[in-house]
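With one protein chain removed, the remaining protein chains of the complex are shown where they sit.
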Amino acid sequence: MFSVTVRDHMMIAHSFRGEVFGPAQHLHGATYVVDATFRRANLDPDGIVVDIGHAAELLHAVLAELTYRNLDDEPAFAGTNTSTEALARVIADRLADRAHAGALGEAGQELDGLVVTLHESHIAWASYERPL
Amino acid sequence: MFSVTVRDHMMIAHSFRGEVFGPAQHLHGATYVVDATFRRANLDPDGIVVDIGHAAELLHAVLAELTYRNLDDEPAFAGTNTSTEALARVIADRLADRAHAGALGEAGQELDGLVVTLHESHIAWASYERPL
Amino acid sequence: MFSVTVRDHMMIAHSFRGEVFGPAQHLHGATYVVDATFRRANLDPDGIVVDIGHAAELLHAVLAELTYRNLDDEPAFAGTNTSTEALARVIADRLADRAHAGALGEAGQELDGLVVTLHESHIAWASYERPL
Amino acid sequence: MFSVTVRDHMMIAHSFRGEVFGPAQHLHGATYVVDATFRRANLDPDGIVVDIGHAAELLHAVLAELTYRNLDDEPAFAGTNTSTEALARVIADRLADRAHAGALGEAGQELDGLVVTLHESHIAWASYERPL
Amino acid sequence: MFSVTVRDHMMIAHSFRGEVFGPAQHLHGATYVVDATFRRANLDPDGIVVDIGHAAELLHAVLAELTYRNLDDEPAFAGTNTSTEALARVIADRLADRAHAGALGEAGQELDGLVVTLHESHIAWASYERPL
Partner (left out) sequence: MFSVTVRDHMMIAHSFRGEVFGPAQHLHGATYVVDATFRRANLDPDGIVVDIGHAAELLHAVLAELTYRNLDDEPAFAGTNTSTEALARVIADRLADRAHAGALGEAGQELDGLVVTLHESHIAWASYERPL
């Protein structure tokens, strides 16, 4: 199995509901350094999983819809906690939708899986992994 | 599959028995930067795998029993080499025992797996992965 | 010249005023991974610049006053942009005040300088350096 | 499952054929920071997956055959693109061949799998994973 | 003293002349992860050293003139070794020229110094520091 990973980031504000979150129930924020991994059993005729430049552009486009926002105000997240792990799934699902829709060309149709990891600090990160 | 990882560290002395270890047969030491990954198929009602703060406290408690010690003097390790990979299993098993005993609340009962990685330098690390 | 550095982090919300900031004029947030460096020409009788554990506690105490907050609501920052570089000075000055007040013991009185670096992402960081 | 990883690097020149590569069709180069992960279900009698020193020597020997070269001139790569993911497979296969041939001693015969990751920059990397 | 640093990268081929370079006399290549640090004694009216977005664009523009090239073929480097430290000066001087020419706006006219660091691997890097 092959994989290619690209890294980008987003900077958002949000708050959490639930006693378990302690002080994180207050409005605060995070830089999420985001790694998107594209998996594929075999390489394409050019010898790649997916072009790294195209993968980076796709990730950037998905993050552009989230960065520099207060996620508490986004209708897409109404009634949910935008935890690091929940956001990893949101980003993975949006990448998958766009790959299926052709954003990565033919290479994107041949992908077998996707992992998205969000680093919230130097001591904590979360991932979501799904088939594609 | 979702996962959450927290990072902490410990600083120990030890030595190894066996010719394969060369100069590491002498008493020396290591800083182990320790990553503990908690895996779960679905998020809990708060939208998380496990609270990152609670996961960090649990890891810290497990490492507190090992750090600032000469592992050659610890009865728990008598007759064994405290290699990086062996210590990864010790820490994973102790985290699993405590999670089963309720240290992570209900969330801890729903975990599907655990990975512990110990970084011994910028050029070497080892992991142990187990179901939970 | 000797130095000792400790690392911690904070997670805040804020917004900027000024066209130069573009989309960062919206309420967003950041994780700042914070490095505090304590400089000293000579070591103390224990052979250290300052105890690393004490330095870490001091940095943690200063960051505890900022983390999990919306800095736009903090009176201390009224009328100012809480840019990465401006926050580096705030943290450096608060560390200096506490060191002068004895928070690092006698060692803290002998320090010659302080550098605070805030990493806002994997591709951008800012520092403030001052004598002490 | 246990694993041990060692890191080394190589510095090569190459170019790519195919419009998808854009400016990377020109002769350019890369530093690849290479992580080789050796997996094994059980530890050997010394309590290790494989000796970290021996693993590091094996990886260094494999990379020595590639580093400081223009890969466009290497017969082994004629007619193929030496993409990051393709090189990850080349290195993994060469490590596997040598492990099977005894380069890691008896421990090397008991390995269950191998992962090779090549970091081409701070924002992109690729992996190849295979059984052993 | 304040500073702001932005990170980007370039991927080049080159070779060195001189016996001291050993195998690096052959055509090979490197990824240089490049950090550009802008220093300034006081913050501007917006509370910044220089806008991080503008600094990143400037660095990207300078690196765009070097990346995906064989530096042995660039007239600008005829008769010189494009060592890591020599390239750090080239990039610093080009950043300085553009800042003086107004690429960073008024903020760029107030800068006091510049440091450029090129990381050629996980175990080696080089810097050039100059007033501005």
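Chains: A, B, C, D and E, in written order; residue numbering restarts at 1 for each.
One rule holds for everything that comes next: a contact is a pair of C-beta atoms (placed from the backbone, for glycine too) under 8 Å apart; a residue touches a chain by one contact, two chains touch by 3 or more.
Note that this is a predicted model, so its numbers are computed, not measured.
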{"item": "Hidden partner interface residues of subunit C, rising order", "value": "1-8, 43, 46-49, 51-54, 56, 105"}
{"item": "Contacts of subunit B with the absent chain, listed as residue ranges", "value": "7, 9, 11-14, 23-24, 26-33, 67-70, 120-123"}
{"item": "Missing-partner contacts on subunit E, residue numbers", "value": "16, 18, 20-22, 80-86, 88-89, 120, 122-130"}
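Here is the rule we go by: only the chains that are shown with their structure count from here on.
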{"item": "Most remote chain, CA-based centroid, reference being subunit E", "value": "B"}
{"item": "Numbering shared by both copies at the subunit B-subunit A contact, with half separating same from different", "value": "different"}
{"item": "Angle of rotation relating subunit A to subunit D [CA atoms, steps of 5 degrees]", "value": "120"}
{"item": "Chain centre separation in whole Å, for subunit C relative to subunit B (CA means)", "value": "30"}
{"item": "Computed distance of Cα centres, subunit D from subunit B, in Å", "value": "27"}
{"item": "Multi-chain contact sites of subunit D, meaning residues that touch two or more partners", "value": "7, 120, 122-123"}
